Each structure stands twice: as C-alpha cells, then as structure tokens.
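Can you keep this structure in mind? I'll have questions shortly.
Apart from one protein chain that is not included, each protein chain of the complex appears where it belongs.
Read from first to last, the chains carry the letters A, B and C; within each, the first residue is number 1.
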Amino acid sequence: MEKLSNNQIAWRAAQDIADGAYVNLGIGFPEKVAQFQPDGREAIFHTENGLLGFGQAPEAGSEDWDLINAGKKAVTLKPGAAFFHHADSFAMVRGGHLDVAILGAYEVAENGDLANWSTGPKGVPAVGGAMDLVHGAKRVAVITDHVTKKGQPKLVKRCSLPLTGVGCVTRVYTSLAVIDIENGRFVLREKLLGLSLEDLQAVTGAELLVTGAVADLVVPEV
Amino acid sequence: MEKLSNNQIAWRAAQDIADGAYVNLGIGFPEKVAQFQPDGREAIFHTENGLLGFGQAPEAGSEDWDLINAGKKAVTLKPGAAFFHHADSFAMVRGGHLDVAILGAYEVAENGDLANWSTGPKGVPAVGGAMDLVHGAKRVAVITDHVTKKGQPKLVKRCSLPLTGVGCVTRVYTSLAVIDIENGRFVLREKLLGLSLEDLQAVTGAELLVTGAVADLVVPEV
Amino acid sequence: MDKTVSDLATAVAGIEDGMTVMIGGFGGSGSPIELIHALIDRYRETGHPKDLVVINNNAGNGHVGLAALIEAGMVRKLICSFPRSADPVVFTEIYLAGGIELELVPQGTLAERIRAGGAGIPAFYTPSSYGTDLAKDKPVAEFDGRMYVQERWLKADVALVKAETADTFGNLTYRMAARNFNPLMCMAAAEAIVQASRIVDAGGIDPEVVVTPGIFVQKVVEVANPLQEEDLNRANAAYPLEA
Partner (left out) sequence: MDKTVSDLATAVAGIEDGMTVMIGGFGGSGSPIELIHALIDRYRETGHPKDLVVINNNAGNGHVGLAALIEAGMVRKLICSFPRSADPVVFTEIYLAGGIELELVPQGTLAERIRAGGAGIPAFYTPSSYGTDLAKDKPVAEFDGRMYVQERWLKADVALVKAETADTFGNLTYRMAARNFNPLMCMAAAEAIVQASRIVDAGGIDPEVVVTPGIFVQKVVEVANPLQEEDLNRANAAYPLEA
C-alpha cells in the first residue's frame, strides 16, 4: 500500500498551523513539523523546559547546552523569544494558551483517548510533559503511521495500552489519511488518492464515518 | 498609668528582629518598626505589592509612584532589592519564607486569634494582605496599645470582632508589656518598671501567666 | 505576527456588556489609566460596555481611572481585596447605597486565584481566611494536621494591563512595583490588552528579562507618557480631564 513518509505526514500537519500560532511539538517525530511551515507563516514554538520562540538546530560544534528543547537537542533563538521557569511553562500548557500540540501515538481511540507514553509494565516508565499537553492545548493533534510496524491498526475502538489522556485528541494525521474525532467517532476528512475507503477501513480499528466530502490527501515529495 | 508611646512600642519590637531577617510590617503603625533597627543589624523588608529590600521614604517631591509600599506610600530601593509579581509575593508570605510579620490589632485573644480587619458590618469592609500574613510568616507579632481609646482591654479571652486569623499570634508588644502566647495562654515576659502585675492584669481581658522571670520593659525616649 | 493596535479606542472596542474585566495595578501603581479612560469614552459615546464585573486589588481613588469607571456606572460588581484609599468616596457612596456588588478576597488569595485561572488550576487550598467570615460557605480540608480553605480560579474575558516595554509579539517588561497584578492578569484573561510606554520590534527585549511572555498577550497599544493616578489625584483631577 502506498503511504506518506514521516516527512510528508509532518508537512501535512504543518499546513494546518496558522500564522502566529503557539505550538508545542512532541519529542521525536513531531519535531519534524517545524521544518514545513508554509511560506509567509510563522508559528512560535514552545518547549516544556522554559522557552518560547526557538528555531532550528545550530551547526554541529556550535551547540550551547543551556539552549535546548524538551528532547534535549540544541536549538537556536529567534527574535521575540522568551525564557521562563517550568511552572510558568506548564501554566502556558495547562492554562489553554497553546494553540496546537502535535504528538506521536501508540494508539488513538475513536473516543479521543490517547496512549503514547507506556507500552506496558516492562522496563522503565517515563511520561515527561505528555499528560499535561493533552489537557492543555486548544487543539491536540496526533501524527502517526496509520498502522504499527506489524501492520496492526493504531486507530482503534478503545486503547489497550496505558492512557496518556482521556478524550483529548481532535485530529489525526496518518500516513494514509486525515481523520477528525467528533462526538466519539472517527470522521474521515482526507485520504490518499487511489486509496479506497474499504482498504482504508480495513487497516483502521474502528469505523470511519464519512459525513461530508472526503478530500484527496495530496502531499509533495519533501 | 504610664505607658510607652507608639514609637517606643515599635522600638521594642525592632529589638527582636535579627540581622538578615525578612520582615513584613503591616500598614500604618507597624511601619514605624523599620525606623528602629538596632545598629549593625539590617532586616530586609517585604511589601505585598512585589518588592523586597525597600528603604525609607524619599524626600517630598522626589517620589516615584511606581515605587510604593503596601500602604501606597513612596519608598526607596536599597542595594539587593528585587521586584516580583503578586503571586510570587504571596508565595513568600504563604510559603513560610518571611521570618516575622508585625501587625496591628483591634483584639488579640489568649488562643492566638487576631482581629484586625473589620470592626463589624458597618461601612466598607477591606482586608488586604492581613489574612495571608497571619498564616505565612514564621513568627506573627502584634504591636498595639494595651487598651482601646475607651480603656477597654485589647488582649482578650476570645475575640468579639471578626477574625483575621485563628491561633496565629505568638507575641504581643503593648504599651505596657511584652506578652507571649503559648498553649492558648498569655504568658507575661516583660512589663513596665513600677507597673504591678495586679494593675496590668486589671487592664488585660484574660489571665496573664507568669512562668518565669518577668523582665523590666525598658525603652529609651525615641 | 504583530499584536500592535493603532490606538486606545481600537484596543478596547471589543469589550462588551456583562464581561469580566481584570484591571492591573495596585492603587495607582501599574494602573492602565489610559485604557480605562478609553473604555469610559466608549461608554459615554455608545452606552456600552456596562454591567461589568471588575477585578482589581482596590476600588479606585479620587475621580480618575477605576474610580471614574465606577462613577460612570459601568461596574455591576467588584472583586477586590482593599476597597479603601486616600479618597474612596466614589466606591463608598455607591456601595453604601447598594449600587454595586462587592466580593472581598484576601490579597494573596486574589493573586493566587488569578494565577490559577491562567495556569489551568481550577481550585487550590490555602490557609488564608480559614476560620474567618471570608471563608463562610467555602469547602475546607485538612492536610498534615492543618486546616485549609478551598478557593476557585478566577478568569476574565479581558485584562487591561500596563507595561513598560512591549515588543510586537507581546513580550512585556514592567516598571518597578508597577508589576504587581499585571503579569497574572495577562495569564488569566482570554484577551490581555496592554498599554506600554514603548513598543519595540521582536528581538528588542532580551529573552532573559521578559516578565510576561507574549503567549499571554493579545493586543498592545503604545501610550508613551502614561498618567499616574497619584499625580492626577494630587491635582484634584476628575475624568473626563480638563484639556
């Protein structure tokens, strides 16, 4: 089955970020979204460790390890940046001041539940800021491959893994489709050109509603 | 009956403030305490409106009305001062970071209750920061005339006026005596030279315990 | 992105009847007098906004700023800690005549309720006011052997804020003790409207010394030489001011 690359999923998610939006990108894959801001729009990126308005990574060798993001990667400052402490940082998160948070997922359920912090009782658990982000940002979106590496659906009826948050996700950008969560159901908005609804449904763990036009998910090579 | 002037009461209270102590003085009479710091000691004064380390009033005509204390009087800055917002200011108060708060009183009860914000349902009620101060500072002291203008005791068995705080006062500096509150009782520590215990008890609304030596309350003319 | 608006009238144009309006300042220090006066101008021209719920530490002084807003009859309810001042005649007369509602809140609780509103904390416990008339009907709870009062967050539709320097992204600094409630109110209002003595480009404020990050600010208007309430009152001014 044809599918979008991670870069392409990130590109698609970036198209929905308005100029001047305050955005938090989860550690790892979601960080890619910052690379694909449309021309003429400038989002302001927030990182949990007390910085608004950071830019891309510096050149190797010129890192300043007091200027990092939540993934502990070195970043740079853009004009209009601000530093603050962790309680103020999460006041921004919990207080509903972020316009968008874009996170990765192990599972997203049709009721908006998200599981992205723990794959079970084995190993060392680690949660970071995910449980705060899912209840804070005005819009919580997920970017993810549509299925696991083993081909199992990541969009499911109910999450089987430990939850990050209850009823928090409103949009999912996958390698095959763009899907909103409305009233506890998956609503299909966009799917890859040439991908049938039946084939998409077959790799989705809960029913996909079609309540209006379904647009073609067209993404350039990036 | 001989008694201390307000300046003298303030002087006595000032003697118990250690070098380097963080101190909040209530609006009005308690502000006088700052004038009588013993030589060689420097307390750091906190004001609710977001300033640590202020000094005396500027000369008339050179006031800056953005540099005021909680009583809205113009003050000056001392070296080592810091500005902060109101939530941080009351984090200092409520979080137990102040060493001493010295407040005025309508009534103080032997159980440590304080009434100093309202004389009853008439007029416009106003509380300010008093209810926070009484539950925050490590030591909450009161300075007051020993009796009201009508000669009634201000140190009482139980407060009759609306409370500012419950069981919060630990020491009272009056125009006649220094009295600690311990285990719900007034314990006499110092009284004016020549004032008999009987005469002092007669103007005090609850029993004065004597559990040890009672020192002479000797205060210079100030 | 540029959060600058051209003038005071535009800045306050969206404030509607019945809104909850936080107003920064502690007495006159940090009080956004020009924004308040712009709001009074609008009311005098249009009859709106009225029935406002105003949150401020005080209740105005003399006949300018917040006192003038109350005197104009625009305020239905005031939430404050200390409705007294050198010249509290406006609030006192209207309050004693039953013309305005008052919710009295201890000052530290007021500050913390506003911060909680901005920080997404719907309720918290404080020792302040426990056992007093101001805790009546509030839930209480014991933690580690001590009693506490449960307090709820305070949010607002709009905050009127006075800053010293703003950049076009809305990052703010304040002037000395004029900081007071202003940064908290930026956090707790859906729309923080800021008057700043100067506006600089993004990058014009050192990121280390920003007090209010721009995420908490929606509109910024420049008022280069703001009036001080204390000076106006010493001159016995009343709003509208004589030219």
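Rule of thumb we're sticking to: a residue touches a chain if its C-beta (ideal position, glycine included) is under 8 Å from a C-beta of that chain, and two chains touch if they have at least 3 such contacts.
Quick caveat: nothing in here was measured; it's all calculated off a predicted structure.
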By the document's own contact criterion, which visible chains does the hidden chain reach in the full complex?
A, B, C
Of the residues B:88, B:180 or B:199, I need the one that contacts the missing chain.
B:88
In the full complex, which of A:45, A:84 or A:173 touches the chain missing from this view?
A:84
Determine which one of B:1, B:77, B:197 or B:214 touches the chain that has been left out.
B:77
Pick out which of B:10, B:34 or B:52 touches the chain that's been left out of the picture.
B:52
Residues of subunit B in contact with the chain not shown:
19-20, 22, 42, 44, 46, 51-53, 77, 79-84, 87-88, 90-98, 135-136
List the residues of subunit C that touch the chain left out of this view.
112, 116, 119-127, 141, 143-144, 146, 148, 152, 173-174, 176, 207-209
Using the touch rule from the top, list residues of subunit A that touch the missing partner.
47-51, 63-68, 72, 83-87, 89-90, 93-94, 118, 123-132, 135-136, 162-166
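Here is the rule we use: only the chains that are shown with their structure count from here on.
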If you take the chains that touch subunit A and keep only those that also touch subunit C, what is left?
none
Looking at C-alpha means, what's the farthest chain from subunit C?
A
Expressed in whole Å, how far the mean CA point of subunit A lies from that of subunit C is 36
So, what's the distance in Å between the C-alpha centres of subunit B and subunit A?
56
Indicate the residues of subunit A shared as contacts by at least two other chains.
none
Residue list for subunit C, restricted to those that touch at least two other chains
115
